[in-house]
Every structure is written in C-alpha cells, then in structure tokens.
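With one protein chain removed, the remaining protein chains of the complex are shown where they sit.
So, chain A:
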Amino acid sequence: MSKTVRRRLFLLSAAVVAVAFFWACLGLPGFGTARHPYGSRAVDTGVDQRTANVVSSINFDQRAFDTLGEESILFAAVLGAVVLLRRARDERREEPRPGRVLPPTRLLGLVLLPITLLVGVYIVAHGQLSPGGGFQGGVILAVGLHLAYVAADYRVLCRIRPLWLLGTLDAVGAGAFTALGLAGLLTGAAYLENFLPLGTFGRLSSGGLVPLINAAVGLEVGSGVIVLVAQFLDQAVETASPADRPRKPEVS
C-alpha cells in the first residue's frame, strides 16, 4: 500500500471514528455530574472496610481478583522480555567500559539513592492511607536503584542488583498474592475476600488484607521492573550483536 493511499484511508476512517465518537459523547452523562452510582457505592464500601484510600480499597479488596490478573500481565511481560532479549548464539558478551561521572552527579546519586528507596517503601506501606500503593511504590524502588547506574557505574549497579535473587522475589511476590487469596478460602471466606481484622480507620494497620497485598505487589513490581530494565541495559551495554558490525552483503 503506498503512502498516500494509506494516509487517505486513515483520514477517512479517522473522520468516521471522530463523528461516531462525538455522537457517543453527546449521550454520556455530563462532565462533572454529581451522579456516580458505582463510585458512591465503592466509597461507602471502602470506608466500611476502613481503607482511607478508596482507590486502594477497590484495587486490593473490592476488585482484588481483577488486580491479580493485572499483576499476572506484568509478570508475563517481564518473562516475555527476558525470553525475547536473551543472548542469542551469534552474540557475545562485551566487557562494559567504565564511564566517567562528574563528582557532583556522584554526590547527588549517593544522597538520593537511600532517600528514593525510602520513599518507595513509604509509598508501598501507606497504600491504604494515602495515594500510592504497591504498583507505584514498586516502580519508585526499581527506578531508585538505577540511580547507581546514573551516578556511579554499570558494574556498581550489577553488584547491588543480584538478578537471580530479584527474579526469585518477582515470582515470590506474584505467588504471595495468589496465596493470600487462598488463605481466605481456609477461613471459610471467598477467594481474596478481606478476612483479616480491619483495624482502626486511618491507621497503618487498617484495611485488613489491603496492606499485605500491597506489600506483595510492591515486591513483585519492584523486582520485576528491575529485571525488565536489566534486560534492556544488558542489550545496550554488554551485548555485541552481529547487527552492530558492518553488514556483509547477503548471499542468496
């Protein structure tokens, strides 16, 4: 298909989509409407379950089974990236060259690394109280660790990032979520039903199962993202692939 034909086809279909979408928008409840039947019920249930952050209550209590699927998608994607980016037979490992880092960058990284990791743990632990939770905190933890790469060196990052351990923790986090659901079955509740004592509203220990699932998700997301980024860094820093060398004319 030539470029002009493709562009015209897009413009035609975009026009159809635009008209249909506009028409559909006119039928939606108005922007900022006060009537949110699902939202109001979810807020009431979240407060009943003594989870101050209602979004966390939905994710890890009211719709926890849905989040289990979401977390499995993340696990499968990490697995897929590891398989896709494994070192092929025609590739060899190159020794990463140490890079030069300016002293202020090094200092900033040194100061920020523990602060970022602490913030990550805080966000995971306070998922039931304030905006945040396992997914957000896990990503902060994973990204914070990579300050070592920016501020120091690839080899330093490799030393503080044992991939075999993080891969195991990823699986443990994913398994812990499933196991927490099964624990409910043992007590006679439904799968992933909040069977623990709910605690006092607004306290760190409130929400019953929510902080535990948050911790499992934080563990899984944190280690999963580190493993994921490690695959890309490995491609960029360590792997010498035949595609990077000048290509020989192909014999056919």
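Note that in this section a residue touches a chain if its C-beta (ideal position, glycine included) is under 8 Å from a C-beta of that chain, and two chains touch if they have at least 3 such contacts; residues count from 1.
Going forward, contacts and distances are computed from a predicted model.
Peer 1: There's a gap in the complex where one chain should be. From "PRC-barrel domain containing protein", "Stage V sporulation protein AEB", "Dehydrogenase" or "Branched-chain amino acid ABC transporter permease", what does UniProt name that chain?
Peer 2: "Dehydrogenase"
Peer 1: Looking at A:77, A:110 or A:179, which makes contact with the chain not pictured?
Peer 2: Answering carefully, the residue with contact to the hidden chain is A:77.
Peer 1: Contact with the hidden chain only, please: which chain A residues?
Peer 2: Interface residues of chain A facing the absent chain: 3, 6-7, 10, 14, 17-18, 21-22, 25-26, 28, 30-34, 36, 38-39, 42-43, 46-47, 52-55, 57-59, 63, 66-67, 70, 73-74, 77-78, 80-81, 84-85, 88, 129-131, 135, 201-202, 228, 231-232, 235, 241-243, 247.
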